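Here the complex is missing a single protein chain, while all its other protein chains stay put.
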Amino acid sequence: MSGVLGQLALVFALLFAVLQSVVPLWGLRHRNPYALACARPALWGQAFCVFAAYFLLTLAFIQNDPSLVYVTANSHPTLPWYYRIAAVWGAHEGSILLWIVLLSAWTLVFQWIHYRDNNSVPVLIVLGLLSSAFLLFSLLTSNPFLISPVLQEGHDLNPLLQDPGFLIHPPMLYTGYVGFAVGFAITLVVLWRQQLDAQWAHITRYWIVAAWSFLTLGITLGSWWAYRVLGWGGFWFWDPVENVSLLPWLSGVALLHVLLVAEKKQAGQSWAALLVIVTFLLSLLGIFLVRSGVLVSAHTFANDPARGVFLLGLFAIVAVISLLIYLRYVTKANINQGVTYYGLSREAWLLLNSVLFTVAMLTVLIGTLYPLFIEVLGLGAISVGAPYFNVVMMPLTGVILLIMGVAPLVHWGAMSWINLWKLAWPNIVVSMTLAIGLSFIFGILSSLTVLGLSLCCWVVLSVLPILRERRHWSMAFAHAGFAICVIGVILAGTYSQEREVRLKLGESTTLGPYVFRLSATNGVAGANFRGIQGRFIISKHGKIITELYPEKRIYVVRDMLMTKVAIHPGIFRDLYIAMGEPLHQDEWSVRLYYKPFIRWIWAGGVLMLLGGIMVLLCHRQESMR
Amino acid sequence: MKKLFTWIVPFFVLMGFFIMLGTELFQHKQDAISSQMLGEPLPVFHLTNLLQPQKEFTSRDLLGHVSLLNVWATWCYACQQEHEVLLDIKENYHVPIYSIDYRDKTEVARAWLIKLGNPYLATGEDKTGEVAIDLGVYGTPETFIIDANGRIRYRHVGRLDQETWEKVLWPLVQKYNKEVTGGPH
Partner (left out) sequence: MKRLDCKQILYFILLLFCQTSLSIAQQDLYPFTSSLDRDRFQKLSYEVRCITCQNQSLAESSAPLAIDLRQKIYQMVKAGKSDQDIQHYLVKRYGEFILLHPPVNKLTVFLWGCPLLLLGAALIFSIRFFLKKA
């Protein structure tokens, strides 16, 4: 029943999306106000149908509807209810539906904010076209409401996804991805009208900041989830799918800073417009790469060539059309050429930032696609993994941190080098001393670590004076967040310790100053799994700190073995235990990790998110012209 | 000129990009792992013979004649499907087949061969997977052609079906057999 209704809802949503885009487009061409006016009601209709479809799918999951192929493939009667709600986006078809839902939601929010503004209709047209494309994609190749010929019991949700992190990570990430569509649509329309002015930059900046904040949260949650679930204490693996989410994030950072220049100084508009387009195209590229199965990745969805063809086609069409519009109109657009850059000024540093983040984006892009490139040319198969990216991104991050520590000290317009030096030298001295002191505490004196830490201090120091002015808090938070994240990466990367040991019941082992004792093992059982739980007593210098209960689980339906790690979190260090294989009677292989400052990575992400939210809170309502 | 440049270059870059991704989409996913072991001598190994535990199965056993070396396991579904083809090769083509039982339990493996029939002249037990790694095996089943001098001549990854055997492996076995009898060796 819900299968038929759901498909019907999707078909109607497609009809409304076409109504939302094609009819107003005709109206725009023939100056017909009635045709233009139908965009909004059509959007409501579309959103209603899409939400209904999503609701029906969720309901089918909660009831564990045995007639839907998608539900049976990703759910099971024993799956807890909250994971059933999350299982909706647990695989390809449902996550595409989530994508469509979020696109409608963003469009609704856009039209709600710009309700009185008739000039916003063309933006609805562009977003409607995108919605139509994705609805068509869903109906043709990835229908979540496919009715199965036989009733099945269900294959359960992938146990890797049965974690609280999975309940919020994908929706946040997708909200970020999809959100760039709004800025993209606005920019295309403004390019068409040749009005790349300060107001465009202002409005677009808020939409981009909103999307970017969600993306930041999504990526942070993803990192946290991987740390908890994958069982070897890593937080970032440079997996192609992770890279693909990082691409729009990096170009989004570049974009935010250029938009600021475009808004305040009427410079760099064409560069900003290009970055808006590129950022959204990277989101689309991400869907193609992940869904088509061309990348070897931990996250690949089941691949079907038709999906790849459709998504590549969509990506190509959007790319060509948007770049044609860009090239056609950007030179004609009303760019104020009168104001150019000053020698030493905030605008120059902001532009430098955008260039560097673009380089970072291109580096990640090339590294991710390089194995494909080699394979297409028939030159063999190579891997580009984490070691490559760590090496390559290190100097780049260093340069970025270096300029991040200067830029907040510089004000708009010309400034002399001597004034800058007067502001900067205490920071240089303080950050150098602090970092050297820190690395002495840690023992091993590695010059790269010292350099990295001092650069992070340098960044944090540069934003401290800004805290006096509330309107600059967003920047201070975002910059400090970035620096704190890098501190976490450096320290967790350099001073982590790990041991793989065999432990009998009652035996102890050490890791640094910590003593881990395996005191017992018990059987455990959950709704859809059973397993063995180890009881570890952890002490330091004779004092018991905590008890941890890592588990080895078997998820019955999929017959999948899972490691449920146990973590003792702390601001300065995490202790992390993962049970390995049982070796003999009452003997286990156990992995122990000591991860210093790992929480700082995610704390940094949250601070960046707060920075983004503060930008949005300062929003002044303005209409589109 | 400059205008032409700004128009044409991005589109050529984009086209190249699309063509690359499109090709990748349609390209038959080739075996990503390319072994350079072809032409190399078989790595030296000494394994326990599965059916005659008092005897050893070693790489020297494969010298002097062209043979197949099959890597299998009882827990591998494709191996079970492949088994009939191997029996057929033994019955009708009279090619000596040796095998390595990869990461298995002795009892289970013996029962398996009794139940399904034994196409192998000798089977070595590789409980730790060490020999398999030496051979560059990354999944079962895999089948190698070993020539009379004990060199690896061909490697087939995955289930061997009748058609592949007749069209690819059998001609190669014949070729290397000729080298033994008529060649200058």
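Here the chain labels run A and B in written order, and each chain numbers its own residues starting at 1.
FYI, contacts are C-beta pairs under 8 Å (C-beta built on N, C-alpha and C of every residue); 3 or more make two chains touch, one makes a residue touch a chain.
This is a predicted model, so every value here is computed, not measured.
*Asks:* Looking at the full complex, which residue from A:Asp65, A:Glu93, A:Asp239 or A:Asp574 touches the chain that isn't shown here?
*Replies:* That would be A:Asp239, which touches the missing chain.
*Asks:* Which is it among A:Leu356, A:Cys456 or A:Leu607 that touches the chain not included here?
*Replies:* Touching the chain that is not displayed is residue A:Leu356.
*Asks:* Suppose we count only contacts with the excluded chain; which residues of chain A make the list?
*Replies:* Within chain A, the residues that touch the unshown chain are 230, 232, 234, 237, 239-240, 296-300, 339-344, 347-348, 351-352, 355-356, 358-359, 362-363, 366-367, 370, 374, 379-388, 391-392, 395-396, 399, 414, 498-503, 507-510, 515, 542, 561, 563, 580-581, 589.
*Asks:* What does the interface between chain B and the hidden chain look like in terms of residue numbers?
*Replies:* 32-37, 103, 128-130, 132-136, 138-139
As a convention for this text, only the chains that are shown with their structure count from here on.
*Asks:* With centres defined as the mean C-alpha position, give me the chain A-chain B separation in Å.
*Replies:* The computed centroid separation for chain A versus chain B comes out at 42 Å.
*Asks:* What residues of chain B sit close enough to touch chain A in their complex?
*Replies:* 6-7, 10-11, 14, 18, 20-27, 30, 32-34
*Asks:* Provide the residue numbers of chain A that touch chain B in the complex, in ascending order.
*Replies:* Against chain B, the touching part of chain A is residues 288, 292, 294, 296, 305, 308-309, 312, 315-316, 319-320, 323, 327, 369, 372-373, 375-376, 380-381.
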